[in-house]
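For this view, one protein chain was removed and the others were kept in their places.
Letters A and B name the chains as they come in the text, with residue numbers starting at 1 for each one.
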């Protein structure tokens, strides 16, 4: 377990530097006028120009610039947006909303994909299984830019079942429909992996043993098979987090939820370069960190890794 | 099993009886491709996908077959007019013919999708084959690089890179988005190619060709590539669908196609803002985008299932 964690941490450090360098290079490398690039098409004043030059150390070499950038990230100094607000403060305001949204979405997705995935697997080839194969295929293919506006239109505006937009405090009720939208992106892959994994595990020898022990079918499936089947599903949740993050940008934009994605989308629209850089960097770090957590959870679920 | 072994040889695990593999009726031995094709032919989903893909391709290359209206001839006097004989899907808030715009939007989707997938396919092919064939430090470096790429969520990298590439305000963003998607979406292809090459390398006939002094380039072209290419093409079909969706997402967020370029993503973004007044300008591009992506994913999925006998 210890060696596994250490190795995983070392990997994360490497990925952290690599990923932030990549992001930074994409933004600043080989720019004729990096300041104008940060500000986009909007005009900037001389004082802003000076502030940006200082902030990003644009008068120094590229690697020094990257060093200052990393130092900022590690000390929690994410800079200031073009509107003058501290990016760190904006993040503090925004992240609880996004975290709640993502959490509701993950719970919905996990409950649905695991129950339906297991049910599909034990009734393999049945009507439900075939139907769910078609439904997951459609869900798998639907881009978030299709699902989010259409769900808002149908369930929020036309049918009026859910509030179509959120207010500043973003209540649970307001977040439910966007959370369902977000869940839609991850339900399909998670359900398919659950199904495949359960089907494989149902054939395993230990299932035969569990049945020979006179355990009920429910116990064999939900205790013995499920724990083994969840291992690949958990890894997938880590991978899916990336699409969940991307989904949150679109979903929060559509439903007007004042979270991280909403701020990022607005920063793109208002051409607020520093804000985009800051938020993207924070999200990349967050993504890496959660992936680390998922890997540790994976180890907790599978003793064969724990004792490696 | 030889007769000598009948008594003492270790029994196969599982204790299942000897069920012969393959159909009972005696066919000639068939190749995997022929097998997959006969499997594919019987699947409805494959034919649905083929018809949809054909339809979309025709629409993107010959939009005039579907509409003679000019998607850019907009008049505010038509704002939010409902569907009619002349404009099947009605008009949007700028008074543009939604049907004409949707039909003409197919071209940009397909163009960005196909070219970005080609770029990604070529990068993935080269990196994956190099990684798998040479192994050693080449493999280590490339694999770490892929890890780092995967450390940045796709859309975030897309936003940053697309902004960076389309700094010219006059451009329509097609080139920038194509390059962005191509540069960011090759990783899964490289991984698939890498493992395909590694497993092909371990095949006896490749080892034999090597011992007979075949040059690496010849080995790759004549022995390894043909065996790995089928699964790679399937992957690219799926990627094509995903890239079309990504283009729409970037355009939706305002970092994709720009200016007067017609994109389903931009149409959805505009439609969403005014959905309360008139839903159709949102609904139609959303449906067309959804069906297009679905068609490519269905096609890739069906072909993959047919080529992967384990899943049958």
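Here is the rule we use: a residue touches a chain if its C-beta (ideal position, glycine included) is under 8 Å from a C-beta of that chain, and two chains touch if they have at least 3 such contacts.
Convention: contacts and distances are computed from a predicted model.
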"ABC transporter ATP-binding protein", "SufD family Fe-S cluster assembly protein", "LutB/LldF family L-lactate oxidation iron-sulfur protein" or "histidine kinase" - which is the UniProt name of the missing chain: "ABC transporter ATP-binding protein"
Residue of A:133, A:204 or A:239 in touch with the missing chain, whole complex considered: A:204
Touching residues on chain A - with respect to the absent chain: 203-206, 208-216, 219, 224, 227-228, 231, 301-304, 307
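FYI, only the chains that are shown with their structure count from here on.
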Approximate Å spacing (C-alpha centroids) for the pair chain A, chain B: 22
Residues of chain A touching chain B in the complex: 11, 14-16, 18-19, 22-23, 26-27, 37, 40-41, 137-138, 140-146, 149-150, 152-153, 157-158, 205, 241-243, 245-246, 249-250, 253-254, 264-265, 268-269, 276-277, 280, 283-284, 287-288, 291
Complex interface listing, chain B residues touching chain A: 13-14, 45, 144-145, 147-149, 151-157, 159-161, 163-164, 167, 169, 241, 245-246, 248-249, 252-255, 265, 268-269, 271-272, 275-276, 279, 282-283, 286-287, 289-290, 293-294, 296-298, 301
